[in-house]
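Left out: one protein chain. Kept in place: all the others.
First chain written, first letter: the chains are A, B and C, and each begins at residue 1.
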Amino acid sequence: MSSPLSEEEQNQLVYSDDPHHPANLICELCRNFYTLGWVTGTGGGISIRKEDHIYIAPSGVQKERLAPENMFVMEYPSLNYLRLPESLKPSACTPLFLAAYDKGAGACIHTHSQWAVLVTLINKGKTFKIANTEMIKGIPCPSRKGYFGYHDTLEIPIIENTAHEEDLRDSLAQAIADYPDTSAVLVRRHGVYVWGDTVWKAKTQAECYDYLFQLAVEMTKLGLDPAGPIEPVQD
Amino acid sequence: MSSPLSEEEQNQLVYSDDPHHPANLICELCRNFYTLGWVTGTGGGISIRKEDHIYIAPSGVQKERLAPENMFVMEYPSLNYLRLPESLKPSACTPLFLAAYDKGAGACIHTHSQWAVLVTLINKGKTFKIANTEMIKGIPCPSRKGYFGYHDTLEIPIIENTAHEEDLRDSLAQAIADYPDTSAVLVRRHGVYVWGDTVWKAKTQAECYDYLFQLAVEMTKLGLDPAGPIEPVQD
Amino acid sequence: MSSPLSEEEQNQLVYSDDPHHPANLICELCRNFYTLGWVTGTGGGISIRKEDHIYIAPSGVQKERLAPENMFVMEYPSLNYLRLPESLKPSACTPLFLAAYDKGAGACIHTHSQWAVLVTLINKGKTFKIANTEMIKGIPCPSRKGYFGYHDTLEIPIIENTAHEEDLRDSLAQAIADYPDTSAVLVRRHGVYVWGDTVWKAKTQAECYDYLFQLAVEMTKLGLDPAGPIEPVQD
Partner (left out) sequence: MSSPLSEEEQNQLVYSDDPHHPANLICELCRNFYTLGWVTGTGGGISIRKEDHIYIAPSGVQKERLAPENMFVMEYPSLNYLRLPESLKPSACTPLFLAAYDKGAGACIHTHSQWAVLVTLINKGKTFKIANTEMIKGIPCPSRKGYFGYHDTLEIPIIENTAHEEDLRDSLAQAIADYPDTSAVLVRRHGVYVWGDTVWKAKTQAECYDYLFQLAVEMTKLGLDPAGPIEPVQD
């Protein structure tokens, strides 16, 4: 793989004084995610789309120590790399991120949050469900052109992990097709992919999902059913 | 809705070099609350009253990234908006905050803390109770013109959540009427509202409540009753 | 109460460019302790002795927002206040801190750590015990002029809480007399007092104790006995 651009042109894609430039935001958000335990051990990843450019953090590097010069830039939808930082590998999540972009996403976040992994172990079926929780209202429901409601049961598909991350693409695409309203897919024993219309929506929705995963794990420890009905108030 | 003030007059309400100005404090405290897990995913909120001005963080935005220019300002008790930041919505908590202001509060904090949510799930009745804990002494007891004591049983009303946040107002007002000494109301499967005479009292009391919620959850995991008596010392 | 010193003399006791000056260290350490959850909600406290001056954080204020001008200074052993910041109250822990100074301490820390509170609830007797844990080696054993060893059983007295913090003094002094090797006393349903020869020893020992409290709680959740023997290795 090589870029059709000169080195100077490649660098212009990632160097910016604007803190909201994708290359800067990826670095800032990854530091944030590290403190949340989402991207330790070089795990996890993030990608942001800006018009026809997709910015992607590299694979196998410390996410909390990224710099703009580490970013890959891919042209969308041609999928040609415009910028390939030397001696780095593009994220193994790239095909997964593309599945989200094909659905219209503006950004995609992949975390190894333990809460995400634990809900895939507690729930042995094909989905994770949680109901009657205020935080569900932070999750978009495209078919209603709005958000899920407090009384809804949120259902998130769980796909089976594969030995190689890129091999998740087909089952991720299938899960997206089967659950057209979902903006997240859990990967059993692995983590979660979350996407949103913009980087900020992807980030806040990732927080809502992680909150719901944590709540479900803690409810399970306390013998409560996350998807259960609202119980009658006792006197 | 529109403001009777000019844009310059509106901005004078929120721009200040004083770090203790409500518009600055709201930003600082929300960053603090984010690290505590109280306001992730755009959830939660805070409002501060300064004389006849009520400052309110907007709805649906990242609380840890607020800037003074994002603040709504309402005149109290007329309830006319003096400042309406463009393209933002006033907090859905506003009617709830007003219920606290009508009771004489100087500030009100709403969190989605998981500890708050979990105690409303463990306690299936109309209140949460905890007794014989030092931290209870940080909670004010207006009828005694002082604070609760170590040997008191603190009882916090739990109201049922509604599909729309503003619809909580009546039951919140009723809970405040029914429990005149409370400075917090839990909302089942949602979070907690805490208020205080000043912003600092609201903040430190929110910390005391959250500490007690967490302690109650951990006691429950260990098979202990948060509202139980002090057991005799065993030899 | 009033100080025999002029306002300028009083201020000279607390204003210093040296980050290791007690008035500066108390502020810095309290910010540290806040992030550890030891002093939220204005709870907890710290005091440092420098020669015949004892520096004490005030009562009922946010510990993570202290400034040097908030410090009380007491002469030791006369116990006369040399500095009394206006409109602040000396810590209710002061008599407790003095019990530690009378034993030769250089600093004393009081936390409301939930781990400390939980071990006093799990252990219904007069002491908390933990054995065969590496971190025990961080706890001093004065009678051996050294530290406890890995194979020792560390035994920390638990005293019963009282309605008013100052009323703990007699039982704290009794616990210190009964357990001459201890450098910590747990207070049931309240927290812990830890002291050390220097501020740094007090701080690092407080960390060791808190680590042991947390480990004991987590062991209990997992059905393990913190004071149990080392079990034979299974093949």
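In this text, a residue touches a chain if its C-beta (ideal position, glycine included) is under 8 Å from a C-beta of that chain, and two chains touch if they have at least 3 such contacts.
Fair warning: this is a prediction, and the values are worked out from it, not measured in the lab.
Taking every chain of the complex into account, the chain not shown here touches A, C. When the omitted chain is restored, the residue from C:A92, C:C141 or C:M219 that touches it is C:M219. The chain that is not drawn here is touched, among residues A:S3, A:T40 or A:T153, by A:T40. Only one of C:K89, C:K124 or C:H151 touches the absent chain when the whole complex is considered: C:H151. One chain of the complex is left out; on chain C, the residues touching it are 132-135, 138, 149-151, 200, 203-205, 207-208, 210-211, 214-215, 218-219, 221-222, 224, 230-231, 233-235.
In the full complex, the hidden chain is touched by chain A at residues 40-43, 62, 112, 114, 117-118, 121-122, 124-126, 160-163, 187-191, 217, 220-221.
By definition in this document, only the chains that are shown with their structure count from here on.
Contacts between chains trace an open chain of neighbours here, each touching only the next in line.
Its C-alpha atoms fitted onto chain C, chain B is found rotated by 90°, rounded in steps of 5. Measuring from the averaged C-alpha position of chain B to that of chain C gives a distance of 31 Å.
Between chain A and chain C, the centres computed from C-alpha atoms are 43 Å apart. Multi-chain contact residues of chain B (touching two or more other chains): 221.
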